[in-house]
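To start, the structure under review is shown below, and the notes come after it.
Just one protein chain is left out here, and the rest sit where they should.
Take a look at chain A:
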Amino acid sequence: MIHTRGLARDFRAKKEVVKAVKGIDIDVSPGELVAFLGPNGAGKSTTLRMLTTSLRPTRGTATVAGHDVLAAPVEVRRAIGYIGQGNGVSHNHRIVDELVDHGRFYGMTGRDARRRAAELLELLGLAGMAKRSIGTLSGGQRRRADIALGLMHRPALLFLDEPSTGLDPQNRANLAEEIVRLRAELGMTIFLTTHYLEEADQLAERVLIIDDGEVIAAGSPAELKATLAGDRITLGMADEVAAKSAAALLEGSARETTVSGATVILTVENGESALPRTLRALDAADLPADTAKLRIPTLDDVFLSLTGRTLRDADAA
């Protein structure tokens, strides 16, 4: 559905050339739900805008929905739905009119567009608001209207740029559910960008982690966590001597072992089964642990192990 090779974009700021996207290769198969995760300024939106023909690539190629973005932009536009970071619906218009006119832009007949708009308003819980002007809606309602807009022409491939930005946690969770549900119902390929870890974790089958214009890791959230971060067991021992003995005993069964004071930290695979096993081994060696804590990693740990920064630090920078 999406294939890019060496896709890159430079921006000229003053006299310097800023390499926003440094030549990335992406492959997305039909039906996949892929999340592009990275801090602000990593190049997510720039990449998305190149894939959706709203920004000209500096180098490289991109084929989207079977068409080259440079050679056949109109065919790409016809095939995709795009929900940008801003509000696609204009604040001065009424929701239903924006939906119908948008459908007409894609060649739908007036009758088909009106029927589809009514269907989507129902689906997204906006049925009672068809004639409200968009400026009078709440942020969450406006975002749902944007999503309805992106779905009007039944695209096989949907791009969402930071779909939940500006929403409160409650609305964010609702939106994530909505996306999963719509995809199950409509069977679309979805490519979204986000800098919210939970969103990528909860939604995506595959995550591409982007930092400083480059894709630095790709895989399912579970894979990434297992291979790049690992589960962490923290054991509180009686004293430093006991901690060192415990570390020596457990070294073989953990990927990484560190001791600090009376605390032993183990990095293991499949922590949920490793934890009871570890405690039994310690008991058998007469080195009982006073406390034990298991921490399942998040994608933030993955990002940290890849870049040495947490996503939040990277966002703040």
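Following the convention adopted for this analysis, a contact is a pair of C-beta atoms (placed from the backbone, for glycine too) under 8 Å apart; a residue touches a chain by one contact, two chains touch by 3 or more; residues count from 1.
Here is the rule we use: contacts and distances are computed from a predicted model.
K.L.:
Given that one chain of this complex has been left out, which of "Transport permease protein", "ABC-type polar-amino-acid transporter", "Cytochrome c1" or "ribonucleoside-diphosphate reductase" is its protein name according to UniProt?
P.N.:
Cross-referencing UniProt, the chain left out corresponds to "Transport permease protein".
K.L.:
Could you tell me which of A:G86, A:G139 or A:P276 touches the chain that is not displayed?
P.N.:
Selected residue, touching the omitted chain: A:G86.
K.L.:
Of the residues listed, A:R5, A:K19 or A:R78, which one is in contact with the missing chain?
P.N.:
A:R78
K.L.:
Given that one chain is not shown, which residue among A:S133, A:N174 or A:T263 touches it?
P.N.:
Touches the omitted chain: A:S133.
K.L.:
When the complex is taken as a whole, what residues of chain A touch the one chain not shown?
P.N.:
These residues of chain A touch the chain that is not shown: 52-56, 69-70, 73-74, 77-78, 80, 82-94, 97-98, 101-102, 104-107, 133, 149-150.
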